[in-house]
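Only a single protein chain was left out; the remaining protein chains are all shown in position.
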Amino acid sequence: MNPAEELKQALPGSVMSTGMQVDKPLAVIKKEELLAAAAKVKEMGFDHLSVITGIDYTDRFEVIYNLFSYKKKENLVLKVILDHNNPEVDSLTSLWKGANWLERETYDLVGIKFAGHPNLVRILLPEGWNGHPLRKDYDMDTEQFVTIGEDGEDIVSTDGSNLLRRK
Amino acid sequence: METEELLINMGPVHPSTHGVLRFKLRMDGEIIKECTIVLGYLHRGTEKLAEMKTYLQFIPYTDRLDYVSAMPSNYAYVKAVEELADIEVPLRAEYIRVLVMELNRIVNHLVAIGSLLMDLGASTMMMWGFREREKALQLFEMLCGARMTFSYMRIGGVREDLPDGFIPKLKEFIEDMEKRIADYEQLINNNEIFLMRMKGIATISAEEAINYGMTGPTLRGSGVNYDIRRLEPYSIYPDLDFKVCVRSEGDSYARYIVRIDEMRESLHILRQLIDNMPESSIIATQKYGIIPMTGAPYTAQTYFPRIFTPPAGEVYSRIEAPKGELGFYIVSDGTTKPYRIKIRSPSFCNLAAIPQLVRGLKIPDLIAAFGSIDVVLGDVDR
Partner (left out) sequence: MDPVTIDTTKISTIKKKPQTALEKLEDTGLIHTVLSAKDRKGLILLTTVDQIFNWARLSSLWPVTSGLACCAIEMMGVAMAHHDIARFGMEIFRASPRQADLMFVAGTVTKRMAPRVKQLYEMMPEPKWVISVGSCSNTGGPYHESYSVLKGVDLIIPVDVYIPGCPPRPEAWLYGVIQLREKIKNEGYGAKWGINK
């Protein structure tokens, strides 16, 4: 029995469906139950959180967690589907410390909020950047510039006159 | 006596941050109380650009992720697309791919060890490492004309076959390298200063390392017998004989030793590849049914379509890059451009553990620990 089925048996209420993603078992989890399901999955031996991916499908967001077990040498993919207006899901930082930066990156570039994250601020782009670039409706035409403030931190603005030599 | 905490800023322009990384350090005298890492000074928006490029056009961008070892980045991407489109790659192409990847692993470790020693104040290893690297780069140049950013892999194979005279030159390199590695060990391994600065510094346990998602030599240095080449064999690795280099100490020194050992293993793999190199085509043809122009040279360009449309679907595919687990999550909507590409870069996840590693150490130890993790900023910021 593959781990996705196993998870469904253990937590029938929180797994919406199971399937395969190419060669990896996939389980779609209810977004309210993610933390409980992830804790169960970790108990099952999936100790390595490979990657967290956020995807904008214009009508919904999906967050995908790729997990691996060093003991059983098995893969498992968890997926949650989020509402497009208010994408928010529980943070997994309490289970995997590695999730900290991965979630911050997903927040930064895709704009998905992770409830319970200890330090949910932008990581790659400076604080104050307008919009989340990996959303499909991100405005690519407006150029944003960064300058350094008095305290050494970044200030974002669309006016580059302090920075540029000429218009 | 009243004391005060000191805030120290290190980077983004600093010779020991391997690029543009910034540490914000809260110091209690000499001791680091808290280390905050500020990223993003090299964030180039590769993942957004991927959505604007066709599948073939994205290959050059993968070179520029981890620019010290571009071949594995190439491979990780084309492997993901091949899994998505279910393309079978000819055997010779796989052999050539593994050959260039292992060669690149050696190059990567040379740069890693060289710059680690440079950060510690010993410039000899840097000179030596770059001397051997130059020889390897000449091999790459014979192969594809580029020194660092190769774009050598193609979906379904490789761009060009091995040129004449490549194998003899590679054999020369292997023999030379074998001696050089012994030289390095003689120079470094028993150096008192080196040992004092590396042994027992920035130790991380196996559980912690796994919890942080660390991979590659950093994880193997903590005693986890893990290598994707073994655990989830891809390409022709199941047929090859190599051992996974593991050390149990989990300190900076262990991570360095793992790299030295891995170079030996890579040489061992290269030898096997040379001996067993099969004859076949270098690019998959059966899938597309494209007939090349008569008299056209037998290369990837003539066989592989410029516009390539994989079926709709999602795939996560990962490989053991020199720095750790490199994965590509590709979402295809059945058009000529990927809908979303997410890059799981080893440097990013390994770097996340640094604040924990260096708490309670001194600034010079931070440099040593950071060097032993081997981070490339192009890979961190993407």
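Labels A and B are assigned to the chains in the order they are written; within every chain, residues are numbered from 1.
Everything that follows uses one rule, which is that contacts are C-beta pairs under 8 Å (C-beta built on N, C-alpha and C of every residue); 3 or more make two chains touch, one makes a residue touch a chain.
Model, not experiment: these values are computed from the prediction.
Considering the whole complex, the residue from A:Ala39, A:Ile81 or A:Val146 that touches the absent chain is A:Val146. When the whole complex is considered, the residue among B:Met126, B:Cys144, B:Leu219 or B:Ala284 that touches the unshown chain is B:Met126. Summary of contacts with the chain left out: across B:Ala122, B:Met148, B:Leu231 or B:Val244, the touching residue is B:Met148. Remark: the omitted chain is touched by one listed residue; of B:Gly45, B:Gly223, B:Gly313 or B:Pro364 this is B:Gly45. Those residues of chain A that touch the chain absent from the view are 125-126, 133, 138, 140, 144-148, 154, 163-166.
As for the chain not pictured, it touches chain B at residues 12-15, 19-20, 40-46, 48-49, 52, 60-61, 64, 67-68, 111, 115, 126-127, 130-131, 133-134, 137, 147-149, 377-378.
Note that only the chains that are shown with their structure count from here on.
Across the interface of their complex, chain B is touched by residues 21-24, 47-51, 53, 55-56, 64, 66, 70, 73, 75, 77, 96-102, 105, 109, 122-126, 133-134, 138, 152 of chain A. Considering their complex, residues 9, 39-40, 43, 45, 47-48, 83-84, 208, 210-214, 224, 226, 231-232, 313-316, 318, 325, 327, 329, 331, 339-340, 342, 344, 348-349, 352-353, 356, 381-382 of chain B touch chain A.
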